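Below is the structure I would like to discuss, written out as C-alpha cells.
The complex appears here minus one protein chain, its other protein chains still in place.
Letters A, B and C mark the chains in the order given here, with residues in each chain numbered from 1 onward.
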Amino acid sequence: MPGNTFGELFRVTTAGVSHGPGYLCIVDGCPPGLPVSVEDLLPDLRRRRPGQSKLVSQRDEPDVPEIWSGVFDGVTDGTSIGILFRNEDQRSADYAEIKEKYRPGHADFTFDAKYGLHDYRGGGRSSARETLCRVAAASIAKKLLAKQGVRIVGYVKQVGNVVADIADPAQVTLEQVEANAVRCPDSTAAQKMIALIEQVRKEGDSIGGISELVAVGVPSGWGEPVFDKLKADLAKGLLSLPAVTAFEYGAGFRVATARGSENNDAFIPVLPSPGSVGEGTGVRARRIGTETNRHGGMLGGISSGEPIVCRVAIKPTSSLPKPQRTVTRAGAPTEIVTKGRHDPCLLPRFVVMGEAMMALVLVDHWLKWKAQCGP
Amino acid sequence: MPGNTFGELFRVTTAGVSHGPGYLCIVDGCPPGLPVSVEDLLPDLRRRRPGQSKLVSQRDEPDVPEIWSGVFDGVTDGTSIGILFRNEDQRSADYAEIKEKYRPGHADFTFDAKYGLHDYRGGGRSSARETLCRVAAASIAKKLLAKQGVRIVGYVKQVGNVVADIADPAQVTLEQVEANAVRCPDSTAAQKMIALIEQVRKEGDSIGGISELVAVGVPSGWGEPVFDKLKADLAKGLLSLPAVTAFEYGAGFRVATARGSENNDAFIPVLPSPGSVGEGTGVRARRIGTETNRHGGMLGGISSGEPIVCRVAIKPTSSLPKPQRTVTRAGAPTEIVTKGRHDPCLLPRFVVMGEAMMALVLVDHWLKWKAQCGP
Amino acid sequence: MPGNTFGELFRVTTAGVSHGPGYLCIVDGCPPGLPVSVEDLLPDLRRRRPGQSKLVSQRDEPDVPEIWSGVFDGVTDGTSIGILFRNEDQRSADYAEIKEKYRPGHADFTFDAKYGLHDYRGGGRSSARETLCRVAAASIAKKLLAKQGVRIVGYVKQVGNVVADIADPAQVTLEQVEANAVRCPDSTAAQKMIALIEQVRKEGDSIGGISELVAVGVPSGWGEPVFDKLKADLAKGLLSLPAVTAFEYGAGFRVATARGSENNDAFIPVLPSPGSVGEGTGVRARRIGTETNRHGGMLGGISSGEPIVCRVAIKPTSSLPKPQRTVTRAGAPTEIVTKGRHDPCLLPRFVVMGEAMMALVLVDHWLKWKAQCGP
Partner (left out) sequence: MPGNTFGELFRVTTAGVSHGPGYLCIVDGCPPGLPVSVEDLLPDLRRRRPGQSKLVSQRDEPDVPEIWSGVFDGVTDGTSIGILFRNEDQRSADYAEIKEKYRPGHADFTFDAKYGLHDYRGGGRSSARETLCRVAAASIAKKLLAKQGVRIVGYVKQVGNVVADIADPAQVTLEQVEANAVRCPDSTAAQKMIALIEQVRKEGDSIGGISELVAVGVPSGWGEPVFDKLKADLAKGLLSLPAVTAFEYGAGFRVATARGSENNDAFIPVLPSPGSVGEGTGVRARRIGTETNRHGGMLGGISSGEPIVCRVAIKPTSSLPKPQRTVTRAGAPTEIVTKGRHDPCLLPRFVVMGEAMMALVLVDHWLKWKAQCGP
C-alpha cells in the first residue's frame, strides 16, 4: 500500500534507485510450472534500454537481470520470484548541480516536500530507470497471457504533430513496431518522427507524443464491476508510469462530440475461428461480438472479447540542456541546466513500458477471474 | 479486492442494485470526532438525483440515506459508518425487454459472459444508480478535506461541440456551477449546452461531453511515488465511474505536441497568504510554487501545492429511445429500443460523481501521508 | 484495512452496533451460480442466537437477515451480496450506568482511549452481536466449501475443569453437537458442563472454556507459504472473535514437552475412498497421508489433506451481576454492576462463531489456490 507494489494476485514490489547499487524486484503470485529464464526477460529489457539510438538517452546499462528465487529447474515454483539488477554506468557527477536546485517538471520538489529530503542523484526513486523492474516482471506476465491467447503490442502513434496512420490496431505486429528506431508501424510517419526528434535534440529541446496499446485475444469476462473496472485499472497502471499525462480507451475523448446513436457498437453474432484460443470464456462469449469497436474492448469495465485499445500521452522530457528558470531548495530564484544523458523523446522507449503495465493489469484480472469465475 | 471496495485507509464498500430493495454503503477508516448527519449528505445527493430538470433522467427517487452506525452523538466515532438507501421508484416493467436482448453500450453482455447470468433489471449492479453510495461517502470525505483547507469543485467543460470558456479553474465556485441546470460556470456556453441537450433529447438521441474537476488547497506532499501516484489513483477513481472513457490532468493530451521548454512549469518563490490553511505541509512547501500549472498540480505523482486540475470524457448515454441493432442472449440478430427514463446527457449529473471520486482519492492519500509523514 | 473487513478474495465487510438500527454486511467475491436464500442463513444464525437456553443471554432477537443484493433468481450473481439485520430487543436503559464507568474486561476504556469517545450503549461496535454478520457470511462460505467436500464442525471441548472425551475430532457430527444445550458431543461431560454453568450463573459469576474446531475434507495444497500460512490466518480469524485469548492447532502447546522423534507424523500411502470428493488436488496428494495427526492438518502452513484441528480458549463473560471495582471516565475509583442479559458461559454460542471464522479463512484460501494453482 505505501506505493511500491502493483497488483493484487500477480503482485510486483520494487526497490532501488538509479544511482545506488541497483534494483530489487519481487514478483509474487505467479502460477507454478511456467518456464522462465533470464533469456525470457532480455528481449523487452533490451527494448527498454537507453543507448539504442540517438533518439534516446545515451546512458549505457547492460540491464541483465539475476533471478535469485521462484524459478527452480527452469520453471516457476509458485514462490516469490526475486529479480536483481545492478547499476553500472552511473556517473553521479553529472547530477551535482541538482542537489541544491529543483529541476522543473521533475519530482525533486515534491519528494522534498513530502519526505523532508530526497535522493537527488539522478532523481533517486523517481527516476524512470525504475521501470526496468516493471518490464522484467511483465515479461513473465506476457508469457502467462500468451498461454491464454492474449498478445499485447504497443507502438508510437504520434510525436509532436506527426500522427501515424494505423488501419487496424489489432493487426499491428511486434515486427512492424521494431522495424524502426521510433517504434512506429507506419514507416512513412516513422521517418518524419525520427526527423522531428533529431531536430528537437539538436535544438537542445524535447518533444512529447502519444502511444497506442493493444491487447488482442482477451476473452470476455475479465475485469471487476464497480470500482476495479478493467478500464480503471488500465488507467491507473498506465498513469503510474513517469511522464504519462493522459489516458483514453476506445473512442476516448472523441465521445464528447458523439451522439449515442453513433457511439454505441452494435452487437453481432460471430463465428469463432477454428482452433482459436482464449476467445471467450463462456458459452455466449464465443458467439457474440460487436460490429465496431468504439468501446475499446470494454463494457461496464469488463472485457467484451473485442481488442482492447487505449492511448496515453507522454510529455516531453523535463530534463533539458537549455537553461530553465527555477528556485533553489532555499527558495531563491535561479537557473538550471540539466546536463545528464536524457532522451529527446521518451516515446520509443515508452512503448515497452506501456505494454508492461497493460500486461501486469491483464494478468492480475485474469487471476481474479480464475479465482471467482474459473472452473 | 473483488471490486466493490475503493480506497485503502478511507475505504468505501458498497452493495445493491437499482431494482432491488436498495443500497448498502460501508465507510471505514474515517477519523473520529467529525460531525456528520444525514443533512450533511443531502446536498450532494440532491445534485446527483435524477429528475432535477428535463436534461436528465425523470426517475424520481428521494435518495434520503439512513446512517445506521459509525456516528454517535452527532460525530463519527471511528468505527465503520453504515449507510442505507431504499429504492422506491423502480418500475421494473420498463425493463422487461432487456431480459432477452443485450443493450448496446451497456454491461449486460459482459456481465453475462463473466458470471453466466446477470440481473437484467435496469442494469442490476452495473446501473449508475450505484454512484449514490459514492456520493454519500464522498460527502464525509469532503468534510474531512475541508478541514485540511481542500475544496473540490467540478463542472461541465464541454457538451458536444460547445466548449465553456473558463479563465481559471481554481476560481470556479460551487455557486457558479449550480447557477444553471447544466452545471457549467460559463453562463453563455451553458445556454448553448442546454439548447443542444434539449435538441438531442427531442431527436431521441444522447450526447457526450467533458467535465473538468479541480481541487484547490491540496498541500504539497500527497501521493505515493512509483505505483500509487496521485495522478494514477485519480485516473483509476474517475475511470471507475460509468461512461467515463478518458482522463487527463494538467496539459493532458496537449503534451503530445509540446516541447519540453514550453511544457515545463518554472518554479518560483511564493508568499503564503496570511491566515491560509493547508497550503503546504513542510517548510519548503510553503515558499515554493510554479509560475504556470501545465503540470496540473502533480509532479512525480505527488501534489505540488498548485491546484489539481483534471478532465474526463463522458460518453453519450447508451440507452436510447431510437431502435438499435443488437443480438439476443441466444445470439440471434434483433433490434432494441431502451424505453426507461434516461438522461439525454450524463454531464450535469456527472459533475458530482466526479467530485466524489476526486474526494475519495484525496482523502485516502491524506491519510497515507498522515501515516508515513505526519507528526 | 481499517479493521472492518475480513478476507481478501472472499471478503466480508460489516458495520453496525448492538443498540442502533441494525447491522450491514457486504460479502464480496462469492463465485456466481451458488443457490443462496434467507433460509440457508437461518440455521447457523439460530445456533448463534441468544435466548436459546438458560445457559446463554436472554436477549430475544429474531435475527432474520434481509438479502438486498448479490442473489438473483435464487442464485449468487457474482456481485456483492448485501445483507441486513434489524435490531429489535434493545432495552438501552439497561446500559445507562456504563456511560460514565469503564466495565472491567470490556473494550469501553480502550475505545475511549483510541477514538476519544465511544458508543457506550451495550458496547457499541465492540458488542459480540457483531458476529451475526460473520455467521451469515459464513453460511455462504460453508455452502461453497461443502461443494469442495469440506465439512466444518465445532464443539465445546472444556468448560471450567470439565473436559470432554472426544475419541476422534474428525468423526464428530453436527447432530452430536446439537444434541445438548452446551454443544458438547460427549453427553456425559455435557451434563456436567450444564450443571457447572447453571451453578456459576446462580452465583452471579461466569466461566470460561475451550472450543475445538475441525475441518474435514480440506485437500492438500491450501494455504500460502511464509506470511499467509493457513495456520496463521486461522489464528487471526479466531483471535478476531471477542473473548478468545488463545489458539493452538494439532499438538499445540503440548509440543513444548515433546521430542522430535515423537512429535513428527510419519507419511504413509493412503488409498482414496471410492467416490470421495476434494481429497487432494494433485496426483501425489491423493496417495499420501500421515499415520497420526499431531500436525493438525497443516505442514509449512499448507493443508496436508488430514483433518484440520484447532482449539481456542474463551474467557468467562466480563459482564457480571456481581459488583466489580473500576474507575469512572474521569478516573475516579468506583464500583460497577453490569445488569444486562449476559451469558454465564460464552461457549455454547461460541461454537458457531468459531466455525464461521474457520469457514471464512478456508474459503478465502480455496479461492487463492484457484487463482494461482487451479486449472
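Basically, a residue touches a chain if its C-beta (ideal position, glycine included) is under 8 Å from a C-beta of that chain, and two chains touch if they have at least 3 such contacts.
Here the structure is a predicted model, which means the values were calculated and not measured.
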| item | value |
| --- | --- |
| Which of A:P65, A:G124, A:G217 or A:P242 contacts the chain that the document leaves out | A:G124 |
| Touch with the omitted chain, as defined above, among C:I83, C:A138, C:A215 or C:L320 | C:L320 |
| Contact with the hidden chain (one of C:I207, C:I308 or C:L362) | C:I207 |
| Residues belonging to chain C that touch the chain removed from view | 1-6, 8, 14, 102, 104-107, 109-116, 125-126, 130, 158-161, 200, 205-210, 219-229, 231-240, 242, 244-261, 263-269, 280-282, 284-285, 287-288, 290-291, 295-296, 298-305, 313-320, 322, 324-327, 329, 331-333, 368-369, 372-373 |
| Where the unshown chain meets chain A, residue by residue | 1-5, 8-9, 11, 13-17, 20-24, 26, 28-29, 32-33, 66, 68-70, 72-73, 75, 77-82, 84, 111, 114-119, 124-125 |
| Residues in chain B touching the chain absent from view | 1, 8-9, 29-32, 78-80, 225-226, 367-368, 370-375 |
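We take it that only the chains that are shown with their structure count from here on.
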| item | value |
| --- | --- |
| Farthest chain (mean CA position) relative to chain B | C |
| Length of the line joining the C-alpha centres of chain B and chain C, rounded to whole Å | 39 |
| Rounded Å distance between chain A and chain B, as computed from the means of their C-alpha atoms | 26 |
| Rounded Å distance, chain A centre to chain C centre (Cα mean) | 45 |
| Chain B, residues touching no fewer than two other chains | 1-5, 8, 14, 111, 114-116, 125 |
